[in-house]
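Below is one structure, written out as C-alpha cells; comments come after it.
A single protein chain has been omitted; all remaining protein chains appear in their positions.
As written, the chains take the letters A, B and C, and residue 1 is the first residue of each chain.
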Amino acid sequence: MKVKILKDAMDPYKEVSDYEREALPPGKHGGVVLFVGTMRDFNDGNDVRAMSLDHYPGMTEKHIEKVMQEAHDRWDIMDSYVVHRVGDMVPTDPIVLVAVWSAHRRDSFDACRYIINYLKESAPFWKCEVTKAGVKHWVEHNSEDPGVAKRIAK
Amino acid sequence: MKVKILKDAMDPYKEVSDYEREALPPGKHGGVVLFVGTMRDFNDGNDVRAMSLDHYPGMTEKHIEKVMQEAHDRWDIMDSYVVHRVGDMVPTDPIVLVAVWSAHRRDSFDACRYIINYLKESAPFWKCEVTKAGVKHWVEHNSEDPGVAKRIAK
Amino acid sequence: MKVKVRYFASLRDKIGRSDEQVSFDGASATVSDLWTKVSNIPASDSILVAVNMEYTNMNHKLKDGDEVAFFPPVTGG
Partner (left out) sequence: MKVKVRYFASLRDKIGRSDEQVSFDGASATVSDLWTKVSNIPASDSILVAVNMEYTNMNHKLKDGDEVAFFPPVTGG
C-alpha cells in the first residue's frame, strides 16, 4: 500500500508497471484494476487552458492512506497504489492513478471504485482553473460529485 | 473500439499507453478504467507450471467485439480496447487487458466490468494447464464463474 | 450440401481431428443431424456449437457452405 504525491508530469502506466514489478510477489495476484483520471479541456462549460492543484502536504497522504486502508479492510485485496499530481498542469495530463491488485477481480473493481470515489469526495485537493480568457478561479465543487464534500466531518 | 489477439508476451501497460496515444483524441476523456488479468501459479489447488490457451480465430475476435458493442450501447463510453493472449504462457504472464475510456468514471467502471465478465463467460478461449507433475489437462470451468458458460446459446 | 466442421480444445482431443468437410445427401440438415454423423458422444450442455462463428443450438438448420464449430464450455481470461 503506497501513496505518492507528484509535482511533475505522471506516466500512469509506467507508475503502475514499476510499482507492480517492485512491490507485488509474482504469480500471486489474478488481476489488477486501474483507474486513471486525466484533465479534460472542458469543465462546467468553460474552456479550461490550465489548472493548478493545491493540496495539504502531510494530510493529503494521510487521508488517502486512510481511504486505502478502509478498502483493504472491506475487500480481499493484495495491494493498492495511488499516485496524485499536484501543481500546474494542462489538459490531457493524468491527474490521478488508483491501482488495486487482488486474487479475484470483483474485489479489485469494488475497492478501486471505492478508493477513487472517496478520494475525490474527501481528500484535501483544490483545483484552480485558468480559462482561455485568462481568468483564474477556484473550482467550487467536483462536477461528478456535487455537494458530497459537505458530508465530511459531520 | 479494437480487439487484438496476441500470440506473444503482452505488456499490458504499453498496450494501453500506445492505444491511447494513437486512438484517443487528447483532452476529451476524463478517465480510463483498466482490468489486467494475469496467470496465477495456482488454480483449483494444483501447482500450475504452464498453460496453453486455445481459441477460435475469427470467432473469438467477432464475439469480443459483440460484447464491447453491447457495452458501448449500454453506457456512455468513448472507446474501448481489448487485448487477449493465446498460446503458451507461464505464471505471472498477463492474459487479458480490458480498457475503457469515458468522460465520467462511472461509465468506464461499469463497462469495463461488463466486458471482462462477459468475455470470460462467453468468448471462445480454452485453457490447458500443465501442472508441476507434468500433467496436462483442459480446465473444465472458470474458477470465478462456475457453470455460467452453460447459459450461452440457450 | 457440404459444411465445414471444426473442433476445439478437449472436444478436438476426443474426436481426434481438428476439422473436416462433411457432405449430406439431402438439401436440409440440422446441427443435431451433423453431430450424430460425426460423433458418438451424446449432445449435452457441455457441448457448445457455433454456426458461421455465432453461438447457436442443435436445432439450427444448416445451409451449404456453413462453418460449424463444436467445443466445450469456454474457460477464457
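What we mean here is this: a contact is a pair of C-beta atoms (placed from the backbone, for glycine too) under 8 Å apart; a residue touches a chain by one contact, two chains touch by 3 or more.
Computed from a predicted model, the values in this text were never measured in an experiment.
Hidden chain, full complex: it touches shown chains A.
Considering the whole complex, the residue from A:34, A:48, A:77 or A:95 that touches the absent chain is A:95. By the touch rule set out above, chain A reaches the unshown chain at residues 37, 53-56, 58-59, 62-63, 84, 95-96, 116, 119-128, 138-142, 149-150, 152-154.
In this section, only the chains that are shown with their structure count from here on.
In this assembly, the C-alpha centroid of chain A lies 49 Å from the C-alpha centroid of chain C. For the pair chain A and chain B, the distance between mean C-alpha positions equals 24 Å.
Residue positions of chain B touching 2 or more other chains: 37, 116. Within chain C, not a single residue touches two or more of the remaining chains.
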